[in-house]
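The block underneath contains the structure these notes are about, expressed in structure tokens.
Of the protein chains in this complex, all but one are displayed in their positions.
The block that comes next holds chain A.
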Amino acid sequence: MTTTEATATAGAPPGVGQVPLRPRRRRGPAASQWAAAGFAAPLLVYLILFYAYPLWRNIDLSVHDYTIRAFVQGNAEFVGFEKYAEVFSSATFPMALWNTAVFTVVSIVFQYAIGLALAVFFRSGFRLSGVLRAMFLVPWLLPLIVSASTWAWMLNSDNGIVNSVLGAFGAEQINWLTSPDTALLSVTIANIWLGIPFNLVILYSGLQNIPGEVYEAASLDGAGPWKQFWSITFPLLRPVSAITILLGLIYTLKVVDVIWIMTTGGPGNASTTLAIWSYREAFGTGQPDFSPAAAVGNVLILIALVFGFLHLQLQRRQEDS
């Protein structure tokens, strides 16, 4: 739009250009506002239909008591925050919250660290680095059901390859997915593996934006690779890092598929995160319990929002200084 307008004005003779300006100024705003509204309408309808309505519906579900009967007959009783109180006082809540925190933080720390290390490694552009980098994208390309099932097989207590390798070194059988001590660790490891490509790609493209002269100057000043990393790469990569970690955080908070396929949140509640808990209440049993599921979902949205605002705040402070 803007470009066509600009060329039209530029191409018109100077005298002619000024005359139509006056009538346009009078009628123009109304017409262009209509046009603007018309162009924005599909987007607005889309936003309302696919973002605002589901969000509103989720809140609506969580403040009513939707038993199955009420769900079908549409006469759910308004209970206010009763479902939230139930969720918070449930014995599952502290466990799920702790699991979510551990799962998310450990996943992100390792995904970021390994992703960054690989990005720096591939930056030097040695032979075959393109091929190798492409191979690191495989976890990203595989359907989740495939990679999660493969991890579940590898970590199988009795027939898994991991235990058979460990056993060859004389280690005892570890019940990766079936022991309450290691189930969360196992799904976290699988999730780290899944998240590395994402971190690698974004951090690698961030590295491309750091001019090579900076490194040249640094090496002339006698800075070694270690010094270069901490004094140039890491600080200059900070904005990219922040967005990578934030996106990773929001993505990891809501992970359901990997955990559900590998352990269904079990044994017991040992690997149940908030997202798994919500999914299980709504779809995992023979009796859908939509109200508490929606309440847990809303708690998750709030947590993600808090981190979103925190990120905005940090960014603003960075820009100010």
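Heads up, the rule we're going with is that contacts are C-beta pairs under 8 Å (C-beta built on N, C-alpha and C of every residue); 3 or more make two chains touch, one makes a residue touch a chain; residues count from 1.
Just so we're on the same page, contacts and distances are computed from a predicted model.
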{"item": "Among \"ABC transporter substrate-binding protein\", \"Transcription initiation protein\", \"Nitrate reductase cytochrome c-type subunit\" or \"Universal stress protein UspA\", UniProt-listed name of the chain not shown", "value": "\"ABC transporter substrate-binding protein\""}
{"item": "Chain not shown: contacting residue from A:Ser124, A:Asn159, A:Gln208 or A:Ser321", "value": "A:Asn159"}
{"item": "Residue among A:Pro225, A:Pro239, A:Gly268 or A:Gly308 touching the omitted chain", "value": "A:Gly268"}
{"item": "Contacts of chain A with the absent chain, listed as residue ranges", "value": "54, 68-69, 71-74, 152, 156-159, 173, 175, 177-180, 183, 254, 256-257, 263-270, 279, 282-288"}
